[in-house]
Each structure stands twice: as C-alpha cells, then as structure tokens.
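All protein chains of the complex are present and in place, except for one that has been dropped.
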C-alpha cells in the first residue's frame, strides 16, 4: 500500500515467465506444469487464473510453483478450459502478494486477466496519466497499466481494446490474456521478449519457451512473431499484426543466459548456441598449455563443453555445486561472512591441484562471485587460473525485462577488462566479442546499422525509447 | 478474484467498527487500541492505514485486533500522525484479505484511505456504472465504490470530491477518511450508523462508539450529527452539513444489541437503556410466582438486571457461559451434533432445579439457540421456563449495516409469537413492544409519522430506498 | 532440551484439567468436549491419547482445545473406545510441546498413557533417583516421573505397578491413565485435586469437574474419594483404596476461584459457595451508605450477587469486560503502558459517577490489577471506592497445583491489609475471614486441629511435606 511515491522508482524488474492454455479441462494443471518448466524465469512467486464459463478463479502465492500448485485441491478449484499463469522473479525490496500476476479486472464486457513478461519503458508516464483520470492502482509494478488501458478504452470489441492498450505501451512485452471466451497472446513490435505457440490434443498453448511445451508433451507449432497478436478460441487461432512494423530484435541475453538450454528459440537450440559461443571463445581466446576446462556450474557448463571440444582439452567438473542452497541461508553470521564460506560451490581439489585451469562462466555482473571462485580454485592448488566469459562485458542496464543492476553498478561500466582481471585476481580474463557472439548465433557479426538482436546490455543501443528513465534523468 | 458475478449477491454485510486519529505520533497505536475496544463490532479481520507525511502504510489481517496488532514492530512500522482503522464482521462466505478495509487509492491529489461502517443500498447499481466507465474493482464489498467515486470526481478540491461521492451513495454509512493532510468523518443523512468525536492531548479521534475513546483515556466531545462532515487538520475541526436534510433516525438495534453496554450513544447509556428495556418488559409481561430471573449470557444480562430490579425477584447466573469458544469447533462430528452438545452454555443446575425460571434474552433470530437454551434449562430440572425478549420480534432483514438473515429466513417473519413459543418449547414467550422499547429510550412511544429511530428490522419501515434489492426483485 | 539444570527449578506449575473415557467409539470426541468444558483449568496446550485395540495415537498442540481439536479429521484419527486428555495452564517460561500431556510410554506390558492434574512435592527428588538408574527424561515437568516409576516397577500386574508408583509420589494429584484394556483414575490421599466419575450410555467418564460431564450430557455418579483408585474396563468399575489413610483436605481454592461456577464439588455448588462467601462478606464487612455493588468481572460476579442480596443494595455491571483479549496484546508499546490503557476492563461511567461504590473481587495476588481497577472507577467519577475480596489474603505459595507466585512475590505476604489498601488506593479494603470462608462452605469455621480443607495459600498449613522445596532451602 506504499504506492504514494512509487513512481519515483527508476524501474521495477519484471523478469518472468508466462503460460496460457485454451481448450482443455486440464487447463490449470497444464499451466502449473508449464510454470514449473519456466521456473528458472522467476522464483519469487507464481499465480494462475482460470475461467470455467462462469467464474474467474485465481490462486497466487510467494514461493516455487511446485509448492504453490503441488496439491491437487488447489488445481481442482481452478476449473475451466482457459487458464493463464505467471512466474515472478525475486527482485530487491520486500516481495508482496499484490504484485503477483496474473492481474485481473471485472470489466464492462466481463472478466479480463493478463500475465506480462517484460518491462515497459513508459509505464510510469502512463500510470500518471491514468491516475489523473481516476484509475485506482493496486500494485506497484508496471504491468497493471495494461489492465487499466483496456478498462478505459473507448473501443467496444475486446480485441480492439487490447490493441488500443498494446499500442500505448512501450518496451519489451509478451502478454498472455484470458477473457471469457478466448486466450490472447501478443508480443512487442521488436519481439524483445519471447512467446511460442503449441498444441496438445485440441488445446492450444502459449508459453515463454518451448521447454514448457515439452513438459506436458505438447507439440511446438511456431514462435509468435514480433508485433503479432494471436486470438485463440473455439474457432481456432486467428493472427493479427496490429502494431507498428519495425525490424525484429529479440533479446540476445535469452540465448546467453536466461532461457533454459533445452529450449528452441527462433529455430535455434539454446544449448547449441551456448556451445557455439564456447567454441568461438576458444578460437578468440585460447589458453596456451592449459590442462583442463572447468565450468562454473551450472550456467557455464554448455559453453565449457564447447570450449573443451574446440580446444581438445579435457572437460572436468572441477567445481561442484551444492543444489540445496535454494533461497535460504540469507543471514549468515558475521564470522561466516569472514570465512568466505563456500555455501554454493566447492573446488574438486584432486583435479585442480597443480593444474593450469581454464574457468568458463556465462557472465560477470558485479564480479563478487567470480572473485570468490578464482580464489577458491587457487586455494585448491591451481597453478594458474584463466577466466573465459561466454558473453561480452555487460556495460549497460536492461530496461526491457532482464533484472540487471543499474548501469552505474555494473562492474564493466566503470572498469576496463584488465582492471576486472586484477579485481578477480585471474591470471587472464577474456570475454567473447560481440561479433563472436553474433557468429555463434549464425550471423556474420553485428551489423551496426541493422543488428539482428536487442543487445543493449552489451552495446548501449536501446531500440525502444526509455521514456520513464529519460523523464527521471530530466 | 471471483468477482465476475458478485453483483448478483443481494447484499454484503458490512457490520463493523471504524476509528481514526489526527495529531499524535501514536496515531496507529491509538487506532489499534480503539479497534480492540470495538472488537465486538467485527471479529473477522482488522486493518490500519497510517500516513507519516511521506508514505501511506497499511497492515491488514484476518483475525482479532490483539493478534494482528499486538506486536510492537507492526505498530512501529505504521508511522505518522494520521491513522484510520477498521474492524470487519465475520459474514457467511470465505473471508478474503482483499475485502479487508481500510481501502486505499493513489489519486491525482495524493493518497486516500477510507474505512466504512454500514451498508450501501445502491452500491451494486453504482458499481455497474463505474465498471462501465472503466473502473477496476478489487474487492467484492460495497465500500470500494466510495473510493472510485472520489477518484473519478471532476471536483478539484478533496473535500468537494468526498462530498460528491457522499451525495451519490445511499444507505447507512459512517466513513472515516485519511488524506495526506486531514482526517475526515462523515455520517449518513439519517445518522443510521454512529460516529463520535473525541480528544486526547492535541489529537482528535473519530470512533464508532465512546468505549473506544475510554480505552485510551480520550475525552468525549460530541456525536457527529446525521449528515455532518467534519474535517480535522492542523487548524482544528471544521464542520460542514453538505448532505440533504432529513429527519435523524439512528439505528435502534445499536441500543438493543450491537453497541457495547459501556458506550454512550446520543447521550444515552447503552447499559441503562437495556436495563430500562428489562424494566419495561417486567411491567408489560410479568411472570406470576416466578422464582428467579436468569439472563442468557452475556447479552441478556443488563435487561435481566432491569427485569429483576423492577419485579423484585432475585437475579441469578442460572446459565454459565464458556468464554473460550471463540470462533472454533466449527466442525463438530455428527454424533456430537446429535447429542445437542452445550459448547457455549451450561445450566447452573443447583439454582434451576424445581424452579419457575424467567429467562431474559436480547433477541430471537432463527430460534435455534433459544430452543436449545430452553431445553437445557428444562433438562436441568426447571419446573417452568418463561422466555422474555428485550427486543420486539425481528421480522425484516436489515439493509443498513447489521448482519441479519434475509427476511425469509427470520423466524418471526413467518411465525406468530405463539408459534415461536411452541417451537422453542417455552411455557410462555413475550417480546418487549415497540412502544415499550421507545419508552425505554425516553420517548413516549413510536410515533408512526415521525419515528425517532431506524427500526426497520422490527417494523419494515425502511427510511432509505433499497435500490439494489428492489432492482434484484424486478 | 534444556533439561540439564531443570531440577534446580523450585516448582513447575501443573495447574490443569484431566478427562478420560472408557467404553464408546466416540471416546476422543467426548474427551475433546470435556477438555473444552475444562478450558478454564488450562489454556496453554491440550492433548489427547486414544487406544483402538491396536495402537495408541496422540494429538497435542499449544493453543485452545477448540482450535486443536475442532477439525473432524483430527478426532477421526484418534480411534478407539479408550481416550484420555489433558489441558495445560500457561505458566511462565517458554512453552514447549514436549511438556504437553498426556505422556505416553511403550512398556513391557504394552502402551501406557497418563494425564496428571496437580503438582508433586517430591518430583525432583524422584527424578534424580530415576536418572541415576538410567531413566531418560524427555520433559522438564513433574509428571513424567510417574511414567518412569511405572516402567521400572518390579510388579508384574499393571494395577500393582500403578499403585507402586502412586505410593512414591507426594503432593496433589489426580491421575487419569489409559492402558490397553482399562481406564484408571486415582486421587492423592488428601484428595487435594478433584476427580469425578460419570456415565453416559455404557461408557464411563473421569473428569476434573462435573461441568465436563454436563457438556456431553453425561450423568454424574460420584466424586472419586481421596486416596481411591478406580479401574474401569469391560467388567465395570472396580474401586481400591491402596494409599495410606489420612484426613481428606480438598483444595479450598477450587471453590474460591479455580473451578467453574456451574460445577458441583463434593456435593456443593461452586456458584452457591461463592454467593455464600459474598453474603458472609456483607455481614463481616458492610459498607455504610453504599449506593451499589459492582463485581470485578467475571470472577467477582457470584460473590457480588451474594453481597448485594445480603446487603439489599443494587447489583450493577459497573465495570464492563472486553472478552476479546485472549492471550494477545502482549507487547504494547511503552507509551501505551504509560497511558494505563484499559485493555480488559472499562468503567460504566453513567452508573459510577458520584456514587459510593462497593467493588467485589475474588482475590488479590500481586495487587497491580486491583490498583488499576480502583483508579479506573475513581476516574469514572466514583465518590468512594470500597474493595471487598471474597477470599482471605493469599500469603503463601501453593505447591499442590495452583499457579501462584512464590511466597516472596505475594503482596499479602509482605504487607498488612492497611498497606495493601493504601497501595491500591481504595477507601476501604476487607477480605473474607478464614472462618467466614469455612462458614460459606457449611462448616462452623476452621478447626485448627482438623481443618476440612487444604488452605495453605491462606494459612501456610501444608498437609503434605514439601520435599523438593525444603531440599532446595537447605
């Protein structure tokens, strides 16, 4: 309820996963499973709204999908053949149930529920306008503006109202919407955030990633295109292209880090892309006389395999990860902090001792973890520690839906690669080049005039105007 | 979130207590204590909103005030010199946190929080209109319409916006409102629901009853008048009479049953009124040769004392109440239901055996409790059991904020007093007459053209149009 | 698990209620209801153990009986025709589930469960001996010694083992025991703690008070006699008198304060005794020219009625109690403590103002509540406030099962009545005399050589040796 000054916040991270089903009495159960497969996109909270021709029913809770929707009774209550769901990422600040999606509104035409993956760059601007008109906001996040824009739209038809709203919002968005007789999916003009269409029996599915189709054995149909809106009802799938035409620029970070390795995005295997990056990195930045390639688990594994295969060096689990950490142990005592306790990783000493080790990790954000890892590997007896990073240096904050620190807080915004190397105390440090990354994706390189991807975190090239951010700067 | 068909509900009971403070850093603590003193007006849930010149902060929970606000940390978070609070009654249906007041909205002019005691007779009508305009409702109750009416009002000034809203709502209402620089109280034109003004140090208090002033040692200033709006800020208390002038008709049931006996309403001691009713009842319906007067605890005690004093018969605790029942034991097993288990009351056998007993209770709603009580007293050996009721027969449902069953479910709507007597198996049964009740309140009797009180539950004379109810009947 | 030094504690208060059933498939349900009726004897925790010819099953929890046993599923799990239950009083110190009774042990002869009301005066002595023998204690309370004494008894027969144990323990005790084929009840030689026998259908009941029979409609058969052991099985009720013969001395405080007013103890109505005390008090200590008699609710009510009837003065609810307080609001903020907030009681101003008031309360322990009450009544405008107490001054701590402060902490141990009057700021203060109390119980007075009751808290005359206490003094 602390809304009053909320619009002074620079951004509210909305990194997450969405899922929707139309056409089966198991809609809510499928949605729970789909959200579970998308759990890596958001672990703070999850919600499902289902409609059974009579009532919209919701269940939302902080915590993992398996915990919230693991009981049969919860799913059974969410009756009906339409359901949508949402996973929310844990961001800084006190989490609150009222920010958990999907959002729902009773409208003139009936109930309306929406789940939003992404971040809007003009949400606060729109919110101010809407408050002036008398709209009452219940959440502090970006996504509720969509609900109000639909509610006050002068259009009669639900589809037109949604388009009316979608035309006003800017940024990265993939929306999944449930109305009383349809499931609607819509992707921002650049296609920054992903959305795919699937099918199982007579039911259609919308999901952030293909791994959420796999979990229920649904067939992958196609990616929703940038700027496309699909409406699914008893008559099948209708496609519209109501938004302004611009060059597609899907988020490159989904490939580098965010998506699950078993997902296929725009026809590309995420795992394969990561292996390719590793191979490019081995070509760009080999380590002479290295003994073994060690991934920083789990996210560095695919690139390390690629690096090892390209370089012909053995791939070894030189660092073991404790998967039980979860979100706990948040308040270790002071002395434990001093000890530099290794809650998450441990060096596999026997394979490290006396070796020249190449560590492969996916990114360096603030650098604290990398520093600890290098220190741990060296303490385990490594002769040399060479760090290779399977993304270019992150120099700019993301405003389209990935939870990064502000630009000022990013280590690489303020430090040269040599300075970072010194900070993390590695014997050498290399990042994949931006062109190398594009090559791993099958492009010839980044074409500065027509880049194929949204890569602002590496390049500072923001394809959608940062309205709220710029207003605040002024 | 099951709003979609909510407006088909006939009414949503909004029996409750409100409290507000302006002018002390202990505003939230005082509000918690005030709500505790008003706990009898609503035990389902409680909430407080406080404002500290920077932020509005809320805390709400299902459960008793003492449980929700008993910890110092909760109160300490609710900083500021303005606070309002609300107790909610347990009504049928699944309770939900989103219906717990106060309601809050970020508005063009800043934050706005409102707590409402009462029930609106045209809420569903207004809600439909507001939804058509694009207002998004979050709760299923009546009170949220007030928030939206203020939010979309075309008036510039906050006070005028509140008046604009207050003019549109109908029914029984006592509102306590917190804005960023004032505490506002407003009472419906007939003054159906109560509201009083108090003072402690430099701080002003608004509360449903005087017992909520007593708990913090605040001085009682005066009742807020029917149709009056008071605005309290650093300049003191400003009074307006913006609503249409009608004859005052405060709810008579507050005296009979709802208010706490130690409260003073419109200058009358509630305890004294109840004793007077008992005395009138003794005059109207004495019991020849009775041995003792036994109250049905706890609500029958004051009238029983009055009856005993008037009749000169001994007052005895012939029925003992178990206060530990709380809201639990909700699912006794079948066999226990059969046994007619006495979870709440037990006869004090030694004082009942062989006696001609006069039982005094405050009302008969569905008759099931009275039937059990008479049976229990008889089983304990009473020679005769005579029931005396300190209210007239309840024949009509309340639409202004008291939680009664629908008219059709009321025992006295369908049965004569003799039929009721046979049903509860008493040797005799008498209710206070409506004129007797008025006499106990210091009137000469109910003047049919200008009744002094809102007494629709006894008479069916509804002073405010039942818009939603009538729409539904049509 | 902090047992190590627990035996240094002077005493562990074991004020509580017990209940047992033999002979109905509803044994656990009856026990839950019986414990609910005995809730006034202990509100901290409750437990039930039931046996169904195959397994002993237990359910225990902190909290009220209605909360713990209100759900049908909990009761349904506790199958069988034998059940015993226990209510535990909230004492100082952190409550812990492992101290919640009944206690259970797998023994050579099968399962054994015991519920104990009372306090043993040699428990720590016995515990030390048992630990020396290798017995492992799980709780920090007195009652577990009984379990170990039975477990290590050299007797073959279960009854003889129980007698073996009962002969070694000293103090006040009423035990209810479930074995695989019987329900056993046993009362200490002096009969300090109460225990009654009832019957419903073919089932027999044991309970601390008759009100626990009433709640399920069971017939009262008789009190278990001091030193008696009854064994109930399919053959009926067998009675033994295995303990040493001494003069009966039931606890007088049960009549004054602890028992429920609707219970009958040793043929006497508790309510009637309390009224008699009030009448004796009116004779011993009348107040000239008093206007009204006001009970301190709820415990002062019966004596106030007796006082009013004897004195011919009107009985009025001059103080209103808020029953919602429960066990919460435990941490009010500092400023609230300063205000002397009236969380529990409020003066009924209209009936107090300008009057000479006689307050009747049941006891003064530390004096802080009485001080507040007098101050509140005076602040409400009373001309004079006269306090009358329906028990003699409590000058000595209880070691037999009533939770009193240590002797040193008792106000009356260190202060004269006049000093107490000055402390609580009453215009006059009188206690019932010890002889007056005996007269109210139907005796001629306390005969110093053969007192009829255990009245140590008033007289310091402890009929059972305080072994542990005396050891500690040494």
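Think of it as A, B and C in the order they're written, each chain with its own count starting at 1.
In this section, a residue touches a chain if its C-beta (ideal position, glycine included) is under 8 Å from a C-beta of that chain, and two chains touch if they have at least 3 such contacts.
These numbers were taken from a predicted model, which means no experiment stands behind them.
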For this session: Determine which of the presented chains are touched by the chain that is not presented, and list them.
Result: A, C
For this session: Specify the residue from the set C:61, C:151, C:365 or C:379 that touches the hidden chain.
Result: C:151
For this session: Tell me which residue among A:83, A:175, A:347 or A:382 touches the hidden chain in the full complex.
Result: A:347
Exercise. Of A:214, A:254, A:455 or A:468, which residue touches the hidden chain?
Worked result: A:214
Seminar exercise, completed: Residue positions on subunit A contacting the omitted chain are 26, 29, 33, 36-37, 39-40, 43, 64-67, 69-72, 75-76, 211, 214-217, 260-262, 264, 269, 271-272, 298, 301-302, 305, 309, 314-317, 320, 322-326, 328-333, 335-336, 339-343, 346-351
For this session: Name every residue on subunit C in touch with the hidden partner chain.
Result: 1-6, 49, 54-58, 104-108, 110-111, 131-138, 147-148, 151-153
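By definition in this document, only the chains that are shown with their structure count from here on.
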Seminar exercise, completed: So, in whole Å, the Cα centroid of subunit B is separated from that of subunit C by 37
Seminar exercise, completed: Between subunit A and subunit C, the Cα-mean centres are separated in Å by 62
For this session: Go ahead and note the Å separation of the Cα centroids belonging to subunit A and subunit B.
Result: 50
Problem set entry | Residue numbers of subunit B (touch at least two other chains) | none
